[in-house]
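To start, I am sharing the structure in question, which I have written as structure tokens.
A protein chain is absent from this complex, but the other protein chains hold their places.
Each chain gets a letter, A and B, in the order it is written, and its residues are counted from 1.
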Amino acid sequence: MPNERPWLTVLLWVVLSIATLFPIYWLFVISVKPAVELFSTPSLFLDTIYWKNYVKVIGDDTLRRYMMNSIIISSGNAVLVTVLAFMACYALSRYDLAGKENIFFWTITNRMAPAAVFLLPFFLLFTQVFAIGDWKLYDTRIGMILLYCTFNLPFAIWTLRPTIDGIPKELDEAATVDGATTWQVITEVIFPLARPGLAVTLILTWVFAWNEFLLAATLTSFNARTITTGLSEYVTTTGTEWGTMASISIITLIPALIIFSVVQRHIVAGLTFGAVKE
Amino acid sequence: MKNGLIAAMAIGLLTTVAPARADFWSDAGAKFQGVTLHGVTESTPPSNYIKDVLAPEFEKKTGIKVEIETTSWDQMYDKAIKDMEAKTGIYDMVYIEQDIIYAYLARNFLVDITKSLKDDPSLKAPDFDETHFTTFANYFKNAEGDLFGIPMEAFIKLYLYRTDLFNDPAIKEAFKAETGKDLVPAKTHEEYTQIAEFFTKWGKDNGKELWGTTAQAHTGHPASWYEFFESIAPTFGVYNWGIDASKNYAASVANGGTMNSDKAKAALKYWLHLRDIAPPESPASTWTEVGTTFAAGRAAQGLVYGENAAWIASDAEKSKVVGNVGVALPPLEPGVMEEAEAGKGYIGYYDGGAFGLPVTSKNQQAALLFLQYIGQDSVQSGWAVAAPRITNTSTYDDPQVIEMDKKLGGYYTMLKDQGKLFAGAPPYPFHAQVREATAPIFYKILTGEVGSDEGLDQMAAAAEAELTNLGYRK
Partner (left out) sequence: MRSNAVGWLLLAPTIVILAIFGIMPFVYVLYVAFHQWNPFGANPLMIYNNGDNFRRLVFDQEFLTSIAFTLKFAFFAVASEIVLGYLLAQLFMKEFPGKGFFRTIHTLPLIVAPIVVGSVWRLMTTPSIGIIPYLLKSWFGIDMNIGRDANVAFALTVIMDIWHWTPLVTLTLLAALVSLPKEPFEQAQIDGANRWQIFWHITLPMIRPAILATVFIRLMDALRTVDEVWMLTGGGPGAATRYVGLHIWKLVFPKTDYGYGSAVSVIVLYLTLVMCWLLYVGLVARRDQKRTA
């Protein structure tokens, strides 16, 4: 869309960004203050910087392992979910399947459940149903990748469906007439047009998996524990270690930021529907 | 804490490499090669010491691998209970806070350590002796005196005051002029209130960020409930949360309980007044904030958990009042001290926990070895320095601990000499259940939606209803 007053827009965004960034800036402030100063008269700006929280956190092997787990679980889950949802949405959009709108609605009901009470059945599923000999789904990364599908898959299907529905059917029909297989239609016609939607789905499912706390806390322990769950180790009955918690949080922003900036490039207008012109 | 931990680690290594009986561990461990023990505990300094120091040491000596999972308090319970309830056998060691031991014992979740060692003397470590624990270990024994948990942390919640303020001549004079009394740590509730009021006013008059007392009075977190029932009500002579197990678990006065007795009502009024003259953050304060409030120098006196008292008094990175902290017994109503000395009551909260062995564990023998390892006298002093807890009697006499006691204003001495006046949570198997059933009403009292007398009446009724529902009250 043309913009007559770009600088006004920029100014608006600067203001909005300050509001958005403030809590994150404050998280940083907390991370570079010794605990003793958190309960003194606050000041908007930092006069000295205290790095010890970071030194402690960066040198910690356990946290590094949690971080790797988080990256693997979130990325694995986001990719899996996006692919499955893409397939499912294509099926829902293009095929005349019996009861498909009901199936579509049913998928989202899986996201509605209040998590706390479902932990017990999940725990039993992970330790007793999916257990072969000594091996259990409990405390494995693959277990978490699969489990996160329960809330991410419905989300992905619901965010992708409008995008796929919005791609005119005439396009795949034309391709089919030209002799393309279903696979080719999906990968060569639909995929490029659905890219913005897919990118957003990928980002957001990644975010949900990355931030998930309760399920990971219950269903992982030594091997597959994620960094978000690791953070709760600093909330104790002796007291909360705000500084450590904040510095870990700041560090965890980095991988997330990298993934965001890579994937976000695909949310661009301009994959025009010029071809649709009748 | 980190520096302390490293130092303690070094000390721990030095003191525990006692060559004489080192053989026992390698011999005993030989049978369990390839075994990995899993434990779950809260990520507090004493637990972190087990994870970072004792577990690796044990592994070196015995060849048995130990993995300790540290997590938050709620998660720790939830995971341990799910594991034991579903008989999954994930954990070989679980943390047992003193207040949940009765629930675990009622469910037969735990292995009888005394009996197991008697049954299989080959597992008994020569340096482990149950009688070396302080009386705190009694909380983890059954009626026959058998031990079900190895004590690993123990603290008392005590009265902290600022020695710099209490010894300031100008302040002393002002206090004397205003009240006609000398400014010394309070013995009674009236004195405590008077001192609190004086300092709050003094802070205001002098434009200082200072108030007369702390208050752990969060309006949505059980910390406030705990402060009242564990630390305030007993000093007014209301014990065991006002629930009387011998009278069919009665809570209300009408049925023989004391939760809504006149004493309880007076206690609540006293505490609510303190909350009102405490720093403004008090209605949003849990134990975390109370510790930090005191450490930031915002309160002249207050009731603080022992585990926090130590860093407040000694860690300059976390506290502004290092070297200015005095410890004293909580202020009491007349008669309460006599009851406590006679063993009929108590004056405050003795808090702590132990490591236990779930019956569902698949590596019970190896776990028994580890539990004995952390219960030995020889590993205690490094542990006490890294995390201010004492569970074995001999630890009090350790030179490092004596040194530290001076820094902490005599906290360890108090724990040793007066610890017996304090008590843990009452021996009920329904701890969190009754707390959660009554806490919503308590929060309403704190916000003023319900009057304090009326609120306690409602709480007593709610406690009885929950106990009936749970099947304890017939």
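Basically, a contact is a pair of C-beta atoms (placed from the backbone, for glycine too) under 8 Å apart; a residue touches a chain by one contact, two chains touch by 3 or more.
The shown structure was predicted, so the numbers you read here are calculated from the model rather than taken from an experiment.
Summary of contacts with the chain left out: across B:Lys60, B:Lys87, B:Arg107 or B:Lys247, the touching residue is B:Arg107. Residue B:Pro279 is the one among B:Gly237, B:Pro279 or B:Pro330 that touches the chain missing from this view.
Among the residues B:His218, B:Lys265 or B:Arg389, only B:His218 touches the chain that is left out of the figure. Within the whole complex, the absent chain has one touching residue among A:Met68, A:Ala131 or A:Val207, and that is A:Val207.
Residues of chain B in contact with the chain left out of this view: 74, 77-78, 81, 85, 103, 106-107, 217-222, 279-286, 289, 429-430, 432-433, 435-437, 440, 443-444, 446-447, 449, 469-472.
Residues 1-3, 6-7, 9-10, 12-13, 16-17, 19-21, 23-24, 26-27, 30, 38-42, 44, 84-85, 87-88, 90-92, 94-97, 101, 103, 105-122, 124-125, 146-147, 149-150, 153-155, 157-159, 161-163, 165-167, 176, 182, 193-194, 196-197, 199-201, 203-204, 207, 210-211, 213-214, 228, 231-232, 235, 240, 242, 245-246, 249, 252-253, 256-257, 260-261, 264-265, 267-273, 276-277 of chain A touch the missing chain (whole complex, contact as defined above).
We adopt the following convention: only the chains that are shown with their structure count from here on.
One simple way to say how far apart two chains are is to compare their mean CA positions; for chain A and chain B this gives 39 Å. On chain B, the positions that touch chain A within their shared complex are 2, 38, 40, 42-45, 67, 69-73, 75, 78-79, 82, 86, 88, 90, 209, 281, 287-289, 291-293, 295-296, 298, 305, 307-308, 316-320. Partner chain B is touched in their complex by these residues of chain A: 34-36, 38-41, 52, 56, 119-120, 123-124, 127-128, 138, 217-218, 221-222, 225, 229, 232-240.
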